[in-house]
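Note that one protein chain is taken out, while the other chains of the complex remain in position.
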Amino acid sequence: MPVRQLRNDPDEFVAEALRGLQGAHPELVHCQPDPAYVLRAQPARRAKVALVSGGGSGHEPLHTGFVGAGMLDAAVPGAVFASPTAFQIAAAIRASDRGHGVLLIVKNYTGDVLNFSIAAELVADEGIEVGTVLVDDDLATEPAAEGGPGRRGTAAVVAVEKICGAAAERGATLAELVALGRRVVDSARTMALALAACTQPGQDRPSFDLPADEVEFGVGIHGEHGVGRRPFALARELVPQLAEPVVRALGLASGASVLAIVNGLGATHALELSVVHQELSDYLNGLGVEVARSLVGPYVTALDMRGCSVTLLRADAELIELWDAPVRTPALTW
Amino acid sequence: MPVRQLRNDPDEFVAEALRGLQGAHPELVHCQPDPAYVLRAQPARRAKVALVSGGGSGHEPLHTGFVGAGMLDAAVPGAVFASPTAFQIAAAIRASDRGHGVLLIVKNYTGDVLNFSIAAELVADEGIEVGTVLVDDDLATEPAAEGGPGRRGTAAVVAVEKICGAAAERGATLAELVALGRRVVDSARTMALALAACTQPGQDRPSFDLPADEVEFGVGIHGEHGVGRRPFALARELVPQLAEPVVRALGLASGASVLAIVNGLGATHALELSVVHQELSDYLNGLGVEVARSLVGPYVTALDMRGCSVTLLRADAELIELWDAPVRTPALTW
Amino acid sequence: MDSVTAVAAREWISRFAEVIDQRAAELTELDRQAGDGDYGTNLRSALRRTRTNLAAGTEESAQAAFTAIANAFLHTGGTSGPLFGVWFREFAKAAHTELTATVLADAAQSAVDIVRRLGKAEVGHKTMVDAMVPAATALRASAEAGADAPAALAAAAAAAHAGADGTADQLALRGRASYVGEHARGVVDPGARTVALFFDAARPDVLVGA
Partner (left out) sequence: MDSVTAVAAREWISRFAEVIDQRAAELTELDRQAGDGDYGTNLRSALRRTRTNLAAGTEESAQAAFTAIANAFLHTGGTSGPLFGVWFREFAKAAHTELTATVLADAAQSAVDIVRRLGKAEVGHKTMVDAMVPAATALRASAEAGADAPAALAAAAAAAHAGADGTADQLALRGRASYVGEHARGVVDPGARTVALFFDAARPDVLVGA
C-alpha cells in the first residue's frame, strides 16, 4: 500500500510545517518564510557568538526544534533531504550575528558542505566572522582507502549543538567554540540500523525493500541503503552489533564514561527505544563503561524510517557540565 | 512484509522498557518491577494529594513519561493494550499516598475502569481516601441511544494530568482536584483518524487494512476500526473534518479560546504534525476561535499507528495558568 | 464418578490451558477483528501464571486448583483478566465441598452474577456473559434432572458454545467490540468462546481418566 502523509502539496510541505512549528511554540521560535529560516523568538539576552545549523528537512526535530536558549540561534531547513541554499544560510547568518561571530554546525554531506561554504564566503565578504564545525560521526561510512566524501553527519550533531550552545551562552569565543565542537565530534561515533525504509513525500514506495528476516545495517538518515544486511534478531542481539563498532572506534575501555544517544529514526515506538536503551546499558556496563547521561527519543529522524541509531560520546566533566546546562527549545528542554 | 519491533520476548516488552525508561531518566523516575509501577525519583517536596494514572502500554509517553514534578506521582502500566491489574494499581496508590488522598485518573475503558475500581476498593479498606476522574473525550464513541460503554478516553488525559498535577502541587484538596479534573474532561473533546493501522507485538499484520485511497476516521488508540472510512485527502481537507465535530460538541463560537492538542498516533512524522497544527489554527482562526496554547507531538500513541488526533479544550484563565505552571517529567518539561 | 475430584479439577484446568495455547491465535484474531487484538496474549499470560501457581501449590485439592487459576487471572489485567478472575474465584469458593452438579450449578450462578455486576453486561451484549449465562442455566437444569457432574458439565459446554455462536450475529454493547459497530458483526466474541472451551475441557475422559 502506498504510504501517505498528512500534508498538502509536497512542495509546500516544509513551508507549512514551519508555520505550524511557529504556531505551536510562538514563545520560543520565529519562522521566517522566504528565505526560510528559524530564529529564536527572543534573541539571547546578552550578545554572544551565534550558532547556526541546518540541512535538509525530514529529520525533525533536528534542527528547527533545537532553536532556543542554550542551543541554536538559527536553523536553516532545506526541502526534504535537500540542503538549504547558500542564500538561505547567508540570510540566517546575517539575522543571528550579534557582532561576536557565527558558528556554523554542518553535517558532512556534499550539499550541506557546499551550500554552507558558499554562504560563509558570502557573509565573510560582509565582514561577518564565521567558524565551522563539520560533524561526521557515522561509522558506517568510515572512509575506505580510496577516498570518498567521508563519514556522514548523524545524531552526534545534537550533542554538538547542545554542548556548544551551552558554552556560547557562557561567553565562549568563536575560536573556543570551534575547538569545543571539533572535540565533541572527535569523541562521538554512531551506528544505525533500519527495520524498514522511509518513503519520500510524493513517492509511492519506500526507498528500499527489506526481506522479512533481515535488517538493513549501517543506514544513514536519508533512506539510502546501509552497508549490508543482517539477520533480524532480538534487541539483545542487535543492540550490541550497533554498540560494538562504536566502542571499538572510540577505544572505550573499562572505566570510561559516555553520553549515550539512542535515536529513533522516525517510526520507532518509545517502548522500543526504551528497550534499546536498556540493552545498550547492559552491554556497556558489561564492559565496565559507565553511561553518565542518556538521550532517548526521535531526535534525528529519517521521515518514517523504522529503526534506531546508537551514538556514544566519550564524556568528561566539562562536557557533562555543558550537557547538563539549561536548555529551552521546542524539542529539548531542561 | 510483517512488521518487526526492536524488542526481545513480547511478554517482557513492557518490563524491559521500564528498565530502559529508568536508565534514561534516573533523576526523574523510579520504576518498580513487580508489581510494576513508576514513581517519581524524588517524592514531591511537600505532602500533597497524589496523582495516579495508568492503563495499557503501547501509548507511550503516556502515562509513564508524565511522572514527575507538576504532573503524576505514579503511573501504572499494563501489558500492551491491556489494563494493569488491580493489585498493581493498589500497590502504586499505597506507594504514593502521603496522607492527603489519591486522585485516580482513569481513561474510560472497561478494563481500566474495572481494575481501578477494584483497586480503589482494596485501598479504601486500608483507610486511603481516593477520588476518581474518568476521562471520556473521544467523540467517535459518543454514545448512541441504546447505551454502551460511553466515549473512550484519549488525548485529553494529558491535559487532565497536567492541569490537576499543577493544582495538586499548589495544595488543592482531593475534592477540588476531582472537580477540576471533571471540569477539564467536560471541556475537552477529541477526534482522530488513521492513515495506517498498528501492529501488536508478536503479530504479523496490522489490526486492519486500509485501501490506498481511504483513511480510517474516528479511530481510538488500540488499533480498533474507526467509525467509518473517508477518502484520503490533503491535510487542509482532513483537518477540518477532525476539528468540526469537536468545535460543534464543545459549542465553540467566535471569541472562544482553546488549548489544542495535535497528537501523533505513533508513526506520524513531526513535519506532518506541524502541518496539521497549521491547518487546525487556520480553521479555528477562520471561526474566530483563538488557539491560546498548543501541544504538538506524539503524546498518546497507538504503537506504530499512522495518523493523528485533534483535541480541543475550552480554555479559561485558570486552566491556562495551571497549564503554564512548571512541569518536569521525561516527556513534558517546561 | 459423580463429582469432580481434586485430581480431576487439576486435569480439567491443565487441559483448558493446553487448549487455549493451541487456539490462542484464533481467539486473538477474533479480538483483532472486533477489539484490540491482545486477547490471546492476555489469556496465554494468565494460563502461564496458572501453571506456575499449580506447580507451586503444595495442597492437592479442587479448591487449590481453582484458586490457582482465579489468582492467575486476577494478576493479568485487561478486561478479561479481572472478570475471569472473579468468575473462577466463585468456583474456588464452592470447592471447599465436593463439586457435585448442584454445587457447580450454584457456583456458576454466583460467578456470572458477579461478572454481570462488575462488567455491567447482560446476555446479548456480545461478551463472555453470553456463554456464562446459558452454561449456568444448563448446569442448573442438569442438576435438577439428577445428572452427575460430568454430564452436567457436558451440557454446560454445549450451551456455552451455542451462546458463543450466537454472539456472531450481535452488535457489541460492551467492551472494545462496541467501538467498531458493524465490523463486529459476524465475529464470535472470544471471551464467550473461551467460557465454552473451559467447560469443554471437562470432557469425561479428563474427569474420569484422572
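For reference, chains read A, B and C in written order, and residue numbers begin at 1 within each chain.
By our rule, a contact is a pair of C-beta atoms (placed from the backbone, for glycine too) under 8 Å apart; a residue touches a chain by one contact, two chains touch by 3 or more.
Only a predicted model underlies this, so the values are computations on that prediction, with no experimental measurement involved.
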Exercise for the section: Report, in label order, the displayed chains that the undisplayed chain touches. Expected result: A
Practice task
Looking beyond the chains shown, say which of A:53, A:96 or A:207 touches the absent one.
Solution key: A:207
Practice task
Determine which one of A:78, A:165 or A:298 touches the chain that has been left out.
Solution key: A:78
Completion exercise
By the document's definition of touch, the residue of A:99, A:148, A:171 or A:231 touching the omitted chain is A:148
Completion exercise
Residues of chain A touching the missing chain are 10-11, 56, 78-88, 109-111, 114-115, 118, 140-141, 146-149, 152, 200, 202-203, 207, 220, 222-225, 227
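We adopt the following convention: only the chains that are shown with their structure count from here on.
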Exercise for the section: Give, as an integer number of Å, the spacing between the C-alpha centres of chain C and chain B. Expected result: 33
Practice task
Could you check chain B for residues that touch two or more other chains and list them?
Solution key: 80
